[in-house]
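For this view, one protein chain was removed and the others were kept in their places.
We call the chains A, B and C, going by the order they appear; numbering starts again at 1 in every chain.
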């Protein structure tokens, strides 16, 4: 259970089978930093090329294809006082003809204040003079190396994670990834100080972060039930959740819903009908992003409805 | 400000320019009942044909095309102790190949208890023996007569409302509809005792209801800002919201997002950039239904972010 | 086998259970006219309101719900020398950001010459000075009254037909419609002198027409195999085809493909595997329109691959 302090010196814009920057063990914790989506660091300097430069990859010893990598997001904290967003709705989130009225796509700058735990616009337009939002720091892009030796751009996402841009990926969340390559090769970056649902201007409040995470490996051959997962899963204090990354939204929702149904069958003692009855009346969906090449929808099930006699034991 | 008690004797399965069942005035309240989606009444008798039989239409005097009809849902209360749901995920909400594993589509029956304010399964499958959910009574289908003399089935929805199946249409909500025909012709029905997001088994807990609603008319030529609305809007204590009804989910989200952006421009003192900046970091989406011929997504903006110096005055 | 000459005096902009304009018998032929999409007649006068005013409805005696109405398009001939189109790609057929470069949406006028059988632009822009296309007259919108007493706008389409805007609906084609109401109630209009695939500027070359059609009724209880059809079908000299009307294109293709597969099972002596093997290697698709509220895709099967010992006998 070692705690590593890792200072990145290079970054990747694809999730792939790149040379590991650090070898860590099951149970280890890493304290490190991430640059923002455009490559600005804590000092505001551009030190690497966009898009979404990743810290990592971290090689997790003992993680083998077919296993599940568990990542607990211990801490995500902005490490500077400014962030940026775009200032116009993306063309694909409005009616096609209405997009033509949304002219400029400039960057807006925000003051990010960890004291008051708020973000405010540097140059607020009319009507937003007193506008402030609470910080809710999250990671937009993180995941593992994909299947079959692929290297996939950090602009998009799939079963291996990537640019999911869900505002629910905050401190305290546990995330499960399928492992496709030896060592899993975990990457992280693209911090947002806050973000609305759907990432509909194409950004959250983009910022560099101090982060800490802890990893666990669930072996395929073990008795633990979370194995052979099909795509990204996770849990927080209130929900277990499954993440669908695809276009259009319909398919993202289908993937997330299918993964949740399978999970309820394998780990929570429900049969096909029971899982359907429960999900039909109790499921919640989040529209994580409708901007990236793959959209993301999250299917959430409140833990209070789940059988407490199941085989599953929380790892964090 | 009359309060009418209306006892329906016939029902419609289309929203169209049908003969009004009652003439009411701006400000009036109606106390009435609705049957469930299959036509069962409070006594459990099938008294009319599916799908989604509507109580109404109510002719609202003074409502003319171009105006906005405001409907406050004063009360929605189950008037019997049993409801029903389907028991399998709909084929279109899961991966196409996974749908083949979701065999039966039977009806499940639920005990709906207004004392404990819960619903429980009559014959719970394994793992759901102690499962109970809180009631959250809602209307699945309601709206006005559509444009150009159309009569549109209650299985679907569009700008005139209809079968939106959003679990946010609960007691206390105010809903705005564009008026397309003289008198607006308001219909309502399809009560659910509760429903998960997305209506992914194709039903909520379907039940007959005692309902009360109050109407207002916003004239097109008045100074009131909510006018010439493009589709269904509304508000509750926490949010204003716009409703997109279309397939696929992408288009439903586009409609809802466009309507919200226009609303912020016309009524809340924001310019194009300001509305985009606000929405980008603060908007919330609900996936209302992904089952009906038109899917429904709701775009919500927390009222706490809105300028309190705007022209808008709540009607309810 | 009467031939009727019918001179329309009123038009409908919904397909619904309107008062019939003429009662005709199984086997009868009708010679009539249609106005263009904006209501201009052969003399170029606007005589009725848009969108897509329909001639009809024609009540076909003996056609009852569950039957199939067969319409042979005997003749479709422009009855004036000018037509019009829009002049910019529709916002929904290009990349969302690219739509912003497609500025004006003016009408362009075309000279339609039945002598040379060509259409040419009245004011050709640079590079199109010598541009002429062959006429291929078609009906954009036609169909029957929909199910459950609905009245559906002529801007859209569904199982009852409507605004399908397929350039394959030309003279000589036989079309099959499910019958939902007594008399079927057949409507027609929205002629195009020619049209590209997808109707991507939102119009064909819109023009008024002289038309002739002949009807047959296939009774549900007869031994004829084409019955209980789910949506619009048809055939021409080369193909049988099934029409999917829905959004998005994916669903339109799914509907058309499903209907073709069912048709091959019920009428052409194939089993599930045989129909799949045949379709997999031999099917052709047309993108009819990607502009209207419901998009249209046509699934075509070359007749040369079909078993000639089947029960089906061509009616025309």
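The rule we apply is simple: contacts are C-beta pairs under 8 Å (C-beta built on N, C-alpha and C of every residue); 3 or more make two chains touch, one makes a residue touch a chain.
This is a predicted model, so every value here is computed, not measured.
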| remark: The one residue from C:37, C:89 or C:138 touching the chain left out of view is C:89
| task | Sort through A:38, A:118, A:153 or A:220 and give me the one touching the missing partner chain. | result | A:153
| message | Considering the complete complex, identify which of C:188, C:253 or C:294 is in touch with the unshown chain. | response | C:253
| field | Residues in subunit C touching the chain absent from view | value | 85-89, 92-96, 98, 101-104, 108, 119, 121, 124-128, 131, 133, 194-201, 203-205, 248-250, 253-255, 257-258, 261, 268-274, 276-287, 290, 295, 297, 305, 307
| note | Had the left-out chain been drawn, it would touch subunit B at residues 90-92, 96-97, 99-100, 248
| message | Could you pull out which residues of subunit A are in touch with the chain that's been left out? | response | 13-14, 16, 147-153, 246-248, 250-251
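The definition used in the following text is that only the chains that are shown with their structure count from here on.
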| If you average the C-alpha positions per chain, which one ends up nearest the average over all of them? | B
| request: Mind checking the centre-to-centre distance between subunit B and subunit C? Centres are C-alpha means, answer in whole Å. | output: 35
| Once you find the CA centre of subunit A and the CA centre of subunit B, what distance in Å lies between them? | 33
| query | Centre to centre, by mean C-alpha position, how many angstrom separate subunit A and subunit C? | reply | 47
| said: Counting only residues that touch at least two other chains, what does the list for subunit B look like? | reply: 248, 250
